[in-house]
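Missing here is one protein chain; the remaining ones are kept as they sit in the complex.
Order of writing sets the chain letters: A and B. Residues in each chain are counted from 1.
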Amino acid sequence: MTVKPRSLPFILAVLLLMLHAPAGFAASARNDHPLAPDFTLPTSSGPVSLHDFRGKVVYVDFWASWCGPCRQSFPWMSTMANKYAADGLVIISINLDKNREAAGEFLEQFHPPFIVSFDPAGKTAVAFGVDAMPSSFIVSRTGRIVFSHEGFELSRAAAIEDRIKEALASDQNQ
Amino acid sequence: MRVQLEGPKPPSRLRDTLHTAALALLLVPATAKAQSDPGDRIDFTSLFYGEQSRTQIFEPVVRFTHLQPDGQSFSGQLAIDVITGASPSGALPSGVVQTRTTSSGRTITSPAGQIPTAPFRDRRVALDGEWQKPVTRFLTSTVGGHFSREKDYQSTGVNGKISTDLMRRLLTITIGGGYSHDTVFPVGGTPAGLSDGLVVHSGSNAKKVENILLGASRILSRRWMVSINGTRTFESGYLTEPYKVLSLMNPVTGQPSGELTDKRPSTRDRTSVLLSSVYHLSDDVLYTSYRYYWDTWSVRSHTLDLKYRHELDEGMYIEPIVRYYTQTAASFYTVGLVQGTPLPEFATSDYRLGSLQTVTIGATYGFHLDASPGDFTVRAQLMRQSGDSSPPNAIGIQRRFDLSPPVNIFAVVVGYSFGD
Partner (left out) sequence: MTRISRQVCRLLITLALLLIGGCATVQPWDRDLLAQKQMSFNPSPMLQAIDAHIYFSKEASMGGIDAGGGGCGCN
């Protein structure tokens, strides 16, 4: 505790000004394409497995009712599901709430047209290495994770949509 | 949690509520809403503060916060203090009725054996602004500024801090700093220190306050987080209270025979270390904090603060509060000066720089009404301050008097918060 702060406010002021300059959020795109860990989870209408959708592009989304950005991602995912269903896109959202009731209240507000599965123990999240809420993964038609994204922001959604289109196109002939 | 994601915002709703709120006067912070929901919110609070036969304060505050979907937030706050009443002048009680004239020409009479007080009336207007911005996913910066003005005091300052999340967001480190330039322009001019009130000049006096902050908070489990925060504050310039005085005591009888003005050093370095814990029980939350403080005026203090938030039905809660504070006296604090002895370099009889304890008990009640879209908060606190009633250096008749009668303070804050 011998810091003399005479110059500190000025250094801080400069730092803060620099930090307030525009800056974007970085997405973590992975270069290697590991196989997506398979899972079988319950939904309100029976179990769902990732391997059931081999040959389709699967958008896997991890969410919870208490997560603010997840609320922004749901309407967007609904749009994506409707827009690209014919091209072979399937969205599986995995709810990680401990309390199914909380998830139910959330779903009441959105009525998503895509698959909602439940994993209160978070085993799938561990397998996918989820590091933030929400987290999403694009699984190619061959079952590989070709893209992953942490968090959700409407301003960055167009970039994710591009990656979905890319995945839908690139695997078409495989 | 109610969030409007799609569709146009209803600006008229907010305006209507503002109007209603202005009429209702009272307003406070929401509980059920996540902090990250974009939108505008308005908080109103009003403080009603009363000391037993001393100061009364009424302080309405209004704060507007705009949170953008990108995580940036802007907020502005306006506070107005209206202060009336009387505070201890620093002088000692007398065996007879005391009469003195203040710098503003008012005559004060103090009954025998009672701590003399000086009446005052002031109004303070304070403006605050803050801009918070997520710089990256793991780094947030905040810059702010303030301006406040009252009859004899003005303060202008800026501050900033940077917080970064580490270890998968289990650890948050914050560094920050601030600078404030204040001016003091005592009514009736600035008196010389340790004089009989001789005015040195009628202009203003500068005071600088610089501070730095270093903090770390750590999530220890799904229900528990703790933090440690250190602050250092460097004050320099005019740190004396121009209206406070010390009594000159007769060396034998202790009878006050005159008064000298207060004089404090022109620098003060202050350090505080705060440890806090927040623990989530099944529904309730326990807040605990301990602060250790010391400064170059030899004041040392311990503060222990406990709050227990008990959830009631439908998002309502009750939160009992207990706080204990104890401080040692500043090195130059004295009950009075002895006539005929050489004057010290610095001296004050301001009881706030003497040894003292404060005990606070209170509770906050949070609720909402069906007719109103926002959240109400009411906090009531009772504080009791006591000092050294019989200090060792009291002489003669002063030993008969209670030189630090306990002061009871009652403070109520009413608040209302609304956001969309």
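Quick note on the criterion: a contact is a pair of C-beta atoms (placed from the backbone, for glycine too) under 8 Å apart; a residue touches a chain by one contact, two chains touch by 3 or more.
Values in this document were obtained by computation on a predicted structure and should not be read as measured data.
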Chain not shown, its touching partners among those shown: A, B
Of B:Ile115, B:Val245 or B:Val278, the one touching the omitted chain in the full complex: B:Val278
Identified contact with the non-displayed chain, of B:Thr117, B:Ser155, B:Thr172 or B:Thr190: B:Thr172
Hidden-chain contact residue, picked from the options B:Ser89, B:Thr117 or B:Ser163: B:Ser163
Touch criterion as defined above, residue of B:His66, B:Arg100 or B:Arg137 at the omitted chain: B:Arg137
Residues of chain B (touch criterion as defined above) contacting the omitted chain: 28-36, 43, 45, 47, 49, 59, 61, 63, 71, 137, 161, 163, 165, 168-172, 174, 176, 213-223, 225-231, 233, 270-276, 278, 280, 285, 287, 289, 291-295, 297-301, 303, 309, 317, 325, 327, 330, 352-353, 356, 358, 364, 377, 379, 381, 383, 385, 409, 411, 413, 415
Residue numbers in chain A that touch the chain omitted from display: 1, 25, 62, 64, 66-70, 96-99, 102, 122, 125-126, 130-135, 150-153
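Keep in mind that, in the parts below, only the chains that are shown with their structure count from here on.
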Mean-CA-position distance for chain B and chain A (Å): 45
Chain B contact footprint on chain A (complex, rising order): 1, 3, 5-6, 8-9, 12-13, 15-16, 19-20, 23, 25-26, 66, 68-69, 71-72, 75, 131-132, 150-151, 153-155
Residue ranges of chain B in contact with chain A within the complex: 3, 5-6, 34, 36-37, 69-70, 131, 133, 135-137, 139, 141, 143, 158, 160, 162, 168-169, 175-179, 210-212, 230, 232, 234, 271
